[in-house]
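For reference, the structure I am asking about is given below.
For this view, one protein chain was removed and the others were kept in their places.
So, chain A:
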């Protein structure tokens, strides 16, 4: 979505103030260390253009120079939106991503996905419903597309500083959405996605994380990619977990070696040998009646279910859960409520009495 480098000396129209400001704030966000990489990925300013800029000056001055350069080259709002997408791609962990699952009617035709048709259909649906909306696309590898949507209203121009991002891999039923603060726009977004991708229904999954790649690994079932073949040289039994009781220090006697080995084996069966997908939390909403062994406890007589929320947080939740039993903190096997997370593709649970 780039304009042709027209090379007009006398500019008929200066860049819109808001667009210039948008450029300034977007470029200011980029860390100096990444500046070159981001600008190269953007590919709007050529090598020659970039060479005219002094990258060693103070950041504010550098940003000013770059904005002037963009103005000279007649960069549009769409160019700025594209730069914003690239910045977000570099810093995808700064957003929290939800996962949506789409479905088709059974027995529908083969999906002949045409990316250009998808994009134009998606944009049209949004623009028909909301006059003021900015939609930008950037294709990425693996036949996927990043979509940036800046929402406005009937009377207000789109707010470029609170955009929604959608990542969609063609011919899959999943869409990853960086949380929208405007819940009211969600149904429209869902509709645009389903119609443009020729699906029938869309549902929000109970799965959320900052780590987009981990979410993708979970729903695409790509997290366990070790397979036994006749080519593999290491027998699986020989691989060990982090806490290796085979590290021999003759001064240490393991009294419960058998139990330790059982724990290692059970943990390995459940969690496998592969690196776990990265999640930051698991949340369990309990609406169950209190169950107690002690008779006559205060809570035992209640008919009302207890409502409580249990939340597990960690920089890397699944690795933490994996290390619980070997560290002696929990029994092995762990509760299936904890171990089913990647398999079921959920980290939000509602538990009710059956």
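The rule is short, and it goes like this: a contact is a pair of C-beta atoms (placed from the backbone, for glycine too) under 8 Å apart; a residue touches a chain by one contact, two chains touch by 3 or more; residues count from 1.
Convention: contacts and distances are computed from a predicted model.
Comparing "Sorting nexin-30", "Centromere protein O", "AP complex subunit beta" or "Phosphatidylinositol N-acetylglucosaminyltransferase subunit P" against the UniProt entry of the hidden chain yields the protein name "Centromere protein O".
When the omitted chain is restored, the residue from A:110, A:258 or A:309 that touches it is A:110.
When you scan A:17, A:47 or A:142 for touch with the missing chain, the hit is A:142. Shown as candidates are A:128, A:221 or A:311; the residue that touches the absent chain is A:221. Only one of A:172, A:264 or A:347 touches the chain withheld from this view, namely A:172. Residues of chain A in contact with the chain left out of this view: 110-116, 142-143, 169-172, 174, 219-222, 224-225, 227-231.
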